[in-house]
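Here the complex is missing a single protein chain, while all its other protein chains stay put.
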């Protein structure tokens, strides 16, 4: 396996292998808690993956034992009168928007605890694979805060109001298994096969019709607050574009020739 | 059992028994894949069921082994520069809109595979009964397309974003059992009792307060993108109408007389 490290960042590792970009939060000593550096590095890594036409799928992960433990409270211990709103507008919201607006699938490799903004980050992924020891905790309320970085949006889309209220106001440790049962995530696997499973999914998306998948992502985003008529029109709009793609031509040809299609992503 | 075949169509069978209209896709040799004929016949059948005041419930099904395998790719093999958008506007979207806007319950009798637009068709039904060998597959992505015919709307209303993304972008074969567990459908039964179960549910709706049920369908449609205040007002509007119906008078009278109500549907 050859990884090309195309960017040098401080708190995030950005690697590329073929069409797959691997973005790894890299502050393992503090369970990949966000300080300013990690926030801006993650923004830069997402930007790079977005603009690199070769990249057809991203894998977001954490180094060490945790996926991401959210905001580093020690990093802000000294700062008085810090505006949390500013912090969201500058650091966290651009990350979440970049992830949701990027027309490429993002696989969350949840290798351990995902807490606070770390839980939001996990839920902002499109396809979520968790190790069986991972957990999801909306810890904000434990320090008198509200869920941010998109959690207030992601939770009620994925789970019922009763469950969302409990997660957001009681901060229970939701196990990977429970998250799977509730539909928050796509896979739970043992540590031994985590990377194998992530590779399998990444390989699928690396060879999938990327342009169509980018539009599907947008469609599902839009459906969350749209009526049927709006979605039927949007489907027609997207399908017209998909129908003019090389991948569609290849897909139909391969179907008629009874072979596997070779999608180029455009 | 006497069925009255009130319309002669080429690719769809339209039968009426009492207050129940049975609409059956009838191209079993191609697993009821949609060609132009089947699309327009289904539109006509839905129109007929909608305007026939005697019809209080519809049963939508497929002839043979499959429910519906979606667009017939062979039927379009010769057509170059075919506009997929046109096809949706003329053929598929009118079907889905007719189904969702019809103020009568539609039972999906999912007798086998429901793939592509066939999966959308199944999910557009109000009450879904599947045989245990049936499956739901959003096959669009396999030829480089995006889900259409309402699937991008139905999936995220029924299941979580993670599951909807997986179904839409990976086209897994979702078994009837899994669809039941996820809440996509209402019943899974063996082939032996499929028609018995469908009859039971059709009988219920054939004798239910149809006007109220039509309004309930509209209310649940509207709730998907509305806030609480809007829905409380809409509930009051609909309840005022229901409260002036013959069925409400009969319902309260029957309740006080401790007997089963005889609803006429108006």
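A and B label the chains in the order they appear, each numbered from 1.
Rule of thumb we're sticking to: contacts are C-beta pairs under 8 Å (C-beta built on N, C-alpha and C of every residue); 3 or more make two chains touch, one makes a residue touch a chain.
Quick caveat, the model's predicted, so the values are computed rather than measured.
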- Message: Out of A:73, A:193 or A:262, which residue would touch the omitted chain in the full complex?
- Response: A:73
- Message: Tell me which of B:8, B:29, B:192 or B:240 is the one touching the absent chain.
- Response: B:240
- Query: Pick from A:53, A:84 or A:193: which residue touches the chain that isn't shown?
  - Reply: A:84
- Query: Tell me, which residues in subunit B touch the chain that this view leaves out?
  - Reply: 105, 126-128, 154, 157-159, 182-186, 204-205, 208-209, 211-213, 215-217, 219-220, 223-229, 231-232, 234-240, 242-243, 245, 247-252, 254-256, 261, 263
- Message: Touching residues of subunit A against the unshown chain: what are they?
- Response: 73-74, 77, 82-85, 88-89, 93, 96-97, 100, 140-153, 155-157, 159-166, 168-170, 182, 221, 224-225
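Keep in mind that, in the parts below, only the chains that are shown with their structure count from here on.
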- Note on the structure: Distance in whole angstrom between the CA centres of subunit A and subunit B is 34
